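As you look at this complex, bear in mind that one protein chain is not there, while each of the others sits in place.
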Amino acid sequence: MTTSRRSFIKISSFGAAGVALFGTAFKSIGQSLTENNLLATSARNLKRTATYCEVCFWKCAAWAYTDEDDNIKQLIGNETDPHCYGRLCPRGTGGVGMYADKDRLKTPLIRVKNEGAEDTFREASWEEALTLVASKMQGIKDNYGAESMALLKHGSPGSHLEHLFKAYGSDTIAEPAYAQCRGPRETGFGLTFGAWVGSPEPTDIRDTKCLVLIGAHIGENMHNTQVQEMADAIDNGATIITVDPRFSTAASKSKHWLAIKPSTDIALLLSWMHVLIYEDIYNKDYVKQYGYGFDELKEHVKDFTPEWAYGITTIKPEEIRKTARAMAAAAPSTIVHPGRHVTWYGDDSQRERAIAILNGLLGSWGNRGGFYFKEKIKVPKYPHPPYPHPKWGWEAIGEKYPFAEMGITNEVIKASIPGENDKHPIKGWFVAGTNLVSTVPQKEIIEKAIDAVEFIVVMDTMPMEITGYADVVLPECTYLERYDGIRSATNREPSIALRMPAAKPKYNSKPAWWMSKQIGEKLGLGDYFAYDDFKDVISWQLEKMGTSLEEMEKIGVKMFERKSGPMFLEKGQDYEFATNTGKIEFYSPELAAQGFDPMPVYTSHDHPDQGFYRLNYGRSPMHTFSRTINNPNLSDLMDENKLWVNPKVARVEGLKNNQEVWLENQDGVISTFSIKVRVTERIRWDSVYMYHGFGHNNKKLSRAFGKGMSDTELITKVTVDPLMGGTGMRGNFVKFRTENPHKEAIV
Amino acid sequence: MRYAMVIDTLKCVGCSDCVVACQTENNVPEGYCRDWVTETVTGAYPTVELELKSERCNHCDNAPCVRTCPTGASHIVEGGVVLVTPDECIGCGACIESCPYDARFQHPEGYVDKCTFCHHRLEKGQLPACVSVCPTKCMYFGDLDDPKSEVSQLLKTRTQKVLAPESGTKPNVYYLT
Partner (left out) sequence: MKEEIFISGRNIPNIDPSLEVWHFPISLYLFLGGLAAGIMVFAALVTILKKEKQFQATVKQAMLVVPIALSVGLAALFYDLTHKLYVWRLYTTIRIESPMSWGAWVLLIITFISIFWVFSYFTEMFPKWDWKYDFIKKWEAFFIKNRKPMALAMLPLAIILGVYTGILLSAFNARPLWNNAILGPLFLVSGLSTGAAVILLLSKHHYEQSMISKIDLFLIILEIFLIIHMLMGMYAGSEVQLEALNLIFGGPYTVMFFVFVVILGLIFPALLEGVELMGYKIPIAIPAILILMGGLVFRMVMVEAGQITRYLY
């Protein structure tokens, strides 16, 4: 904008002195408009700082731009970064809102018990709050053993606390990202290929010729490179096949959308195997060289014809055959995507096994356009004394589930209730970066556990539902205001990314590493934290890795050469899979030995009764779970969720678009808040759908409070995966309540 | 020079990154936006079609907002970009009434605001913020006068549409279908 001077002159030349005077008076206004409000962010000379995003787990590397007043104005993706290629997703771009949110936790809080009244929080100094946390942790250690203190976490702060916990003597660590999310796929793929899928998924989507999504909603989940590569695949004319009872965004981009009856996926997968094998179109060379137990599988799926599956899935046999042939024609450049949030019906590891087996039949594991062999670089551990050996930990708590490979959050929660797990009693919780009550189903159990444990400390950047249950609240600064561990991720090529503060922590918030160190020192574990600033740790590690903090500050992301060999198999190459047999296990001797089905079988699940609808939930591209709903930038995009209802259902139930309804589930649990109906053809008549993460009931969230509905509070029925303890959550059914069921309660 | 934006609806997932990126680049106040995303669903389950579109000012060749502006605050610059000069704008609302896309709004400061195609970035040879962040790369930007430009090529080879063509505005934002 250069007009203010020009227009001023124009006015002077207009003649009349009075007008000229006006002109002068307004010139300054014009200038202030131009200079203060209008100057676009990228046009300003702002300081650039390397970071990686913490709005979701994808952790895209980015540049944060900070102005003279130490305000973070903008976040732009780092072009070198294989997680984003310079393009953040809306949540990443809107990460500034996480920093700017005025509702943030501002200072440590300590619970105060009031005689005959509700508990309240009082503000406390860091010294007081952390001393209290340390003394409570010490108390639990003295009375029950450090093992009885559990860490429940998500994201970057977790690693600092994990170090603290291991030094303290507890390995009772779990995160909902496992048993409430992607655990089953790691088990299913691990049992088949001897390797986890991991994050980011090593799917070569950009070069695929056929992408099969089983309920995965890429594009609504904004797992950045997955979305970017799916767009590449669309450009390349890849065939996309989507299996989903809902017409997802991905379904709308698909050549084949199989509008499956919910909970019947395994039947479809088995019939696909049947077609591939009995039409003799599976990848014979690959299966012969790398497969184990193919003959058993062939025998197993003999009767699982498309006609058989039709009766179960409602998908026409011809459609099943057509799609199987499309997959085979594109093989091995076919990806049957493992999905990410896969805790649906309790047989999820087996469903993931079926997906893995299908990929095995197509030969996509280790082939271009399928799954590549991922690689990451090891970040050297900063020297510290050896950790003590806890007597028990997450593994013992989850011992019922032989194939669990991480802590099972819901089992840790259960072990907190006296009588549930007397061998492994949990007495205290440290909750970091995860809003447990909006993440883990079966609120009743969580509340019982919360009542039972002696001490809960919550570390977060925002007041969440879980902070309301805390004895001590520790306000963490956002990722934009702190150093964190080096991000080393598995990708096509190894890469590392740096996170350093782009601004001073706002309010009285502190980084997780600082809190861990303070607590550690108060527990007498100072030797484990032999540094003043976490910067020193990073600096030391970077030097060890052949770079330096100075270099990383300039480039943000560094790529390394692969050392593990090529990304894909050579034709006929010998390759040993990390399974017991060294082969891709179509038939799993391990499962057989533990008494489980060695090959996936279809079992029927419950279907909703008359008047009830299956509650489905998923991601909106603008939000990450419940944590971003209050973000000013992101709530601007979407501030409430809606309930998707098929027009036929709307007619039968007498519902109108935008009408507010409450939901009641099969166990009589009624939603706290109402939700607006969205009448849409995108949803099946036997289900309803809503975005996950809304319906916050913490009044301190000024934008998010009471907006939309929480799906989690209606998930009271859970089917547990016997292999790894995952909580299947898609078996809950709801009915509509058009009158406010809480009216009397409010009065 | 004739700038145009071409948006591939076959790739757009409606994530709205374009909207946030615009807000942080152009300091758009909370509660306002210069671009937005629409969803159109047609058909009946299970034969459904879905179209997602990132929309904004169309920088029309025949821009009614420029015609109706009484002060010349709304004007067209090199490349066909329609701009508003805040300190020439009186906030009469005529341009808002005249826009068939409802792409303009009253900035809390009083003047009328809207998409500028990130004119300040174009001057530096950069792409508009929305285009530069789009995770699906479904947005293209370039010069229609240059037959070799990506946008010219796309419009030559793909089926396309513009919004409200019947209003006679000759818009410069195209949608590939």
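For reference, chains read A and B in written order, and residue numbers begin at 1 within each chain.
One rule holds in what follows: a residue touches a chain if its C-beta (ideal position, glycine included) is under 8 Å from a C-beta of that chain, and two chains touch if they have at least 3 such contacts.
Keep in mind it's a predicted model, so treat the numbers as computed, not measured.
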item: Omitted-chain contact residue, chosen from A:462, A:622 or A:643; value: A:622
item: Contact residue for the chain not shown (choose from A:76, A:519, A:637 or A:655); value: A:637
item: Absent chain, residues of chain B that touch it; value: 14, 16, 19, 31-33, 35-44, 52, 64, 67-73, 86-94, 96-102, 104-106, 109-112, 163-164, 166-169
item: Chain A, residues in touch with the chain not shown (by the definition above); value: 10-11, 14, 19, 22, 26, 29, 622, 636-638, 647, 678-681
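FYI, only the chains that are shown with their structure count from here on.
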item: Distance between the centres, which are taken as Cα means, of chain B and chain A, whole angstrom; value: 33
item: Touch list for chain A against partner chain B, complex; value: 1, 3-4, 7, 26, 29-30, 33-34, 37-38, 40-43, 73-77, 84, 87-90, 93-94, 96, 219-220, 222, 224, 227-228, 230-231, 234-235, 247, 249-253, 257, 259, 621-622, 632-634, 636-638, 646-647, 680-685
item: Partner chain A, residues of chain B touching it in the complex; value: 10-11, 13-17, 19-21, 23-27, 30-31, 33, 41, 43-46, 48-50, 52, 85-88, 109, 111, 118, 120-121, 126, 129, 132-138
